[in-house]
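Note sheet for the following structure.
Note that this complex is displayed minus one protein chain, with the remaining chains in position.
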Amino acid sequence: MTKVAVRYTPIVLIVILWELVSRAGFVSQDVLPAFSDVMVRLWQLSADGEMLVHVSASLFRITCGLALGILVGSTLGFLLAASITAQRLVQPTLTFLYPLPKSALIPVIIIWLGFGNSAQIMVIFLGSLLPIVLGAYNGAKGVENTLIWSARSLGANALETEWQVVIRAALPDLLSGIRVALALSFVLLISSEMVGAQRGMGFLVAFLGDGGDYAGMFAGAFVISAIGFAADRAYLALYHHLLRYREA
Amino acid sequence: MAETKIKFENVEFTYIPPNGKPVRALERLSLDVAANEFVSIVGPSGCGKSTLLYLLGGFLPLEQGEITVDGRKVSKPGPDRGIVFQHFALFPWKTVRQNVLYGLERKKMDAVQRNELAQKYIDLVKLTGFEDAWPAQLSGGMKQRVAIARTLVTDPDVLLMDEPFGALDAQTRGILQEELLAIWGLTRKTVLFVTHDVHEAVLLSDRVIVMSARPGRIKTTVNIDLPRPRNSEVTRSQNFAGYCDEIWSLVREEALVASGVRT
Partner (left out) sequence: MVAQRKLMNILMGAILPLAVIALWEFATRERLVSPFLLPPFSRVMVRLWEDILSGELFSLAAQTFLRLAISYSIAVVIGVTLGILMARVRFVRWMLDPVISIGLPTPKIAFLPIFILWFGVFDTPKIVMAIVACIFPLIAGTWSGTQGVDKYLVWSAQNLGATRRELLLHVIFPAALPQILTAMQVALPIAFIVVIVTEMLSGGNGLGGAMIEGARLADTARVFENLIVIGLMGFMFLRGLQIVRRRILGWHAEVLQEKN
């Protein structure tokens, strides 16, 4: 317990410094609202339900987009790993698409799908695809032949082998790819909500800022950070749980 | 009688792992190594034989007891006690020649001298022609030859070898053992050689020290009275087998103790 306290002490120090600097007027309260003010505003926004509306909109979008991405992406990745022809057809295209900043897709998707949920979900889906495809592909390709041969000689047919051996063995790489996609999804979620949405945390933060509610804007930014952080931590726990055989 | 080159006096060492209880690695260990002697240290896993070497090398801090070389106390690492590690520890971003030159560059020699000396030792370990190769391109045996050349070229007073052939396959090991015997015959350095391979210890050494299970103490010393110069032929003699048996049963006793302690 004390170990955790010692580890995060610098954060506490930073917060204290922040409060002092702001309250003492070293920096204008407009530009840097006091930490306490931000917390008060956070409480207000949560209490009157405003925060909840936007948080749920955002969470809904990212969950749909990521879930689709995982489904389609892992299937594509595994299929690719299984067929050399497919690889040779698709590899150069993927290599070119990989460095394309997926945020650049936002304007295109706005034209196609407008400003609603489907647009946000589409952005997240497309953005999360590539890391997941790569993860699944690398994982499946990396499965040692000896594992596959053992399964076949013990009587498994092609489908059973694929499911029980290949996918299990590919899990670490796939899960790593999903983790990357998770972080990317959050960035794309907030970005696309800031650009074109009427609800959602990205929209809220921009809206509050435009309206001069700076404490509220800070509060919103914090909530986003907290959600992103919590999501990653929760995912890590899942990751370790699924791969616990490795650490044993 | 040759004078004492290395002296361990009542050396103790406790190892403190990041999460866990402190472990007594060495207890009241005293040992004398004479000049030009080739001494091997064998013992069960975990008995502290490598720790002994690292303390002598100055890589671990000595808290209890004293270690001296030629009467001088040992505290920090230095080229007077050259070391060769099990996993080669070559600088992967330097070529073979650059690796061998590294110690010489620290000595502020002039460039022509340095290069000549480096080439001499590269030839000595039979790596002529590979001067510009990267370590990643070399086999295990070749890497270890580079490591040996790199250490020997600085002309250390004492040579420390930490299971140097442990990571090599049996054939390569045999070849390098013979080459080490030949090289040692030329330079006659004082060598402290750690290994878990009893056969190897008997083949190479004048004296074999058997360590006890943890905490490490010296169990026995066996003098190897086989004629020099040696090569692999000596392994066929009766005496050789006798020494191996004797030492192996001693080590085995301690190994059983060690595994008993663990459960």
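Some notes on this structure:
By written order: A and B. Residues from 1 in each chain.
Criterion: contacts are C-beta pairs under 8 Å (C-beta built on N, C-alpha and C of every residue); 3 or more make two chains touch, one makes a residue touch a chain.
It should be emphasised that the depicted structure is a prediction, and the values quoted were computed from it without experimental measurement.
The hidden chain makes contact, of the residues A:A57, A:V133, A:A197 or A:I224, with A:I224.
Contacts to the hidden chain, counted on chain A, fall at residues 7-11, 14, 31, 85, 88-93, 96-108, 110-112, 183, 186-187, 189-191, 194-195, 201-202, 205-206, 208-209, 214, 217-218, 220-221, 224-225, 228-229, 231-233.
The chain not shown here touches chain B at positions 54, 57-59, 76-79, 81-83, 85, 87, 89, 91-95, 102-103, 106-107, 134-137, 150-151, 154.
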